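Take a look at the following structure, please.
All protein chains but one are shown in place.
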């Protein structure tokens, strides 16, 4: 007997699909969430958000409230950050994911974000989980640093049992003895959780590896293993980032990654929804191809 | 340069001593906190509390709010549990330690408890830590399941930096690959933390081992390693305990442990304050000895 | 300064390619090693070997000497197993990989195998590593259960420093707190080791996961992350296997996996060399296509 009930995959094998804006998480599309670790300023964020949209990101990320190991580190812009997120959402039309640390911010965060993120360190903050069970927003639940898969699913069960059926699980690396990477991404957890549960599973290769150069290969691996989506940290100037710079991609790196993901996604039967720009380009290309193939002398 | 400042040991080597009731945590005395995992009912708790006092416990423990891995497990009696704790304090005169899960319970918990416990899962619940920094009560901060010593001290730093200088660190076992015990107690952390910080360090061998038979040897080891105190789970009927039964001592086991701890404590230069009963007994013994030594022909 | 020298990637970025039979490990081809955990009998092994060849395996695996946690478990057929491997090599023309446990078996094992495997438990058996440095065969060096990437590369350095330049690194999962899978495959280690070293890196998803159903997704992930090859356990009747049954694929499962790997390999710029049967089929198909395209009225 499983210790979790609502999170467990049923006989029918039906999967939870979560519609946010124009994308569906948990369905046939691969969903990519991108953005900086933290919202650091209005203009930079809006500019990056537009760029990411053009490059094909489906949702935006950005922390307004940042849980930091040290009390002396930058902890985010707070309410001001939320407003910037709301503006980015209006400007780009993309849904927004942001972390919530304190149940007392639930209303404010819900007003600005489409998906509420629970960070690793709060995976077993049961008070927060129960409050999110009563929120009217999907929850992105990161796996705890040393949480077993069962504990992770039981944390999801807290939210489900409190009335919110829309939980997205996010593997972000676990803590092991290896120190060459920030964490060790448990890639086997992706297919295993999809076997045990009907909830969508995404992977955050940025926190999992902590090293920019490892983000693309691990992102590809995640898609190949069956992940429903990815969460990628991108910063215009990672060297100046107030947090997580070493693991953030430059925008060009993100664009290259999006291109690399497509054939992998296709290989496992997933589509990657194109950005508007790409759609336009594709329309032009297709038209051109048609013209060419209409022309005599075609081979 | 240390990442924590207020928690770091200073050149003077002075140590934080926290006076609660008649005991001082962090001073020359070894302090023993005892009680069941959770407060399960009024009469049983009061009876056990009196028994533990007589056996030499210096503080009482008991959870009113229990963080549980599964949403379907017993989560404590809540406010009712707090009232029982307050009554036990009145009846025994012993100070009380209990866990706080939600900053919104701060006033209620502070009214009934002398020390506020932050559990392992909340060690990096920074919202809660900051609130506790503003509380007028000492905080017992358990080490997270996979928290490094530095992260643990930084979590303490959150409380200190928010204005509360009275933090007690509690090593309760970390998560490793070994499954023969519930956790692996990091015994080396005790002298290391005492070297790095001026804060008192206690050990919880009950959660650390998860097995009743291992509690006494690990408790002895903790004292030998220099711990300022112990936190021991005791239950009148561990087989019927609503949580953590397998790791709870029977009262007789606790009494035997208290006797075993004395010579170890003495060997590392610590006293163990005697219970009233023991004091009385000792007075009788001493008087008898005096009578004997007063008698002529003594050898 | 790196602690390993010969194993470190040089400025030129040149990679070690190891030619064994008709395949090259570390080059543009994805190399697949397949076979049962242990050689359990002559007929079964030969039959499976032929089947695997037809399905596209490039090398055969099979243990003659098995390191087993318990002294009472099946430890392989020993010398008899080696002879069966030699016969399978003759019959299929495929090179053979097998584990060596004892330096004193070096001559016997080298006579029957093309690649000598060092198992996880022997990764730091420096005596064995030094002997293998003097062997005239490539060595497949599995990562130790709890070896850091640096220790793994230093173990390779032992072999290189003793004169053998042909070392293949094999990630096979590390030991973590998670018990839902046998080990946790460190997928980030694949690109990281390829960045740090010029040696080829393959992945063993069978030992890494310990669960048959997780083998294909993790194998796909390994290829997507840039692995030079895979080592897959296949058994005709996993339920009757004398070791590692639960993680062994059925032959049909292996065939399906080979098909799934192709588009992933292609997506990361790797070819998968076809089996003879497939080549023949392809020749037929191509001929047919050519015929068709030669025909008038072709669109």
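First chain written, first letter: the chains are A, B and C, and each begins at residue 1.
Operating definition for what follows: a contact is a pair of C-beta atoms (placed from the backbone, for glycine too) under 8 Å apart; a residue touches a chain by one contact, two chains touch by 3 or more.
Quantities reported herein were computed from a predicted structural model and do not represent experimental measurements.
Colleague: Kindly name the visible chains that come into contact with the excluded chain.
Modeller: Taken over the complete structure, the missing chain's partners among displayed chains are A, B, C.
Colleague: Of the residues listed, C:27, C:41 or C:67, which one is in contact with the missing chain?
Modeller: Touching the chain that is not displayed is residue C:67.
Colleague: Among B:37, B:225, B:258 or B:272, choose the residue that contacts the chain missing from this document, as touch is defined above.
Modeller: B:225
Colleague: From the list B:148, B:236 or B:275, pick the residue that touches the absent chain.
Modeller: Looking across B:148, B:236 or B:275, the contact with the absent chain belongs to B:148.
Colleague: Looking at B:178, B:252 or B:271, which residue reaches the missing chain?
Modeller: B:178
Colleague: For the chain that got dropped from the picture, name the residues of subunit A it touches.
Modeller: So the residues of subunit A touching the missing chain come out as 146, 175-177, 179.
Colleague: By the contact criterion defined above, which parts of subunit C meet the unshown chain? Give residue numbers in ascending order.
Modeller: Touching the chain left out of view, subunit C contributes residues 3-4, 67-72, 101-104, 121-122, 124-127, 130, 145-146, 151, 154, 157-158, 161-162, 175.
Colleague: Would you write out the residues of subunit B that touch the absent chain, in ascending order?
Modeller: The missing chain touches subunit B at positions 146, 148-150, 174, 176-181, 184-192, 195, 208-209, 211, 213-214, 217-218, 220-226, 260, 263-264, 266-268, 299.
To be clear about the criterion, only the chains that are shown with their structure count from here on.
Colleague: What pair of chains has the most C-beta pairs in contact?
Modeller: The chain pair sharing the largest number of C-beta contacts is A-C.
Colleague: Indicate the whole-number Å distance between the mean C-alpha point of subunit B and the mean C-alpha point of subunit C.
Modeller: About 52 Å separates the centre of subunit B from that of subunit C.
Colleague: Could you tell me the distance, in whole angstrom, between the mean C-alpha positions of subunit A and subunit B?
Modeller: 41
Colleague: Using mean CA coordinates as chain centres, what's the gap between subunit A and subunit C in Å?
Modeller: 33
Colleague: If I count partner chains per residue in subunit B, which residues reach a count of at least 2?
Modeller: Those would be 146, 175.
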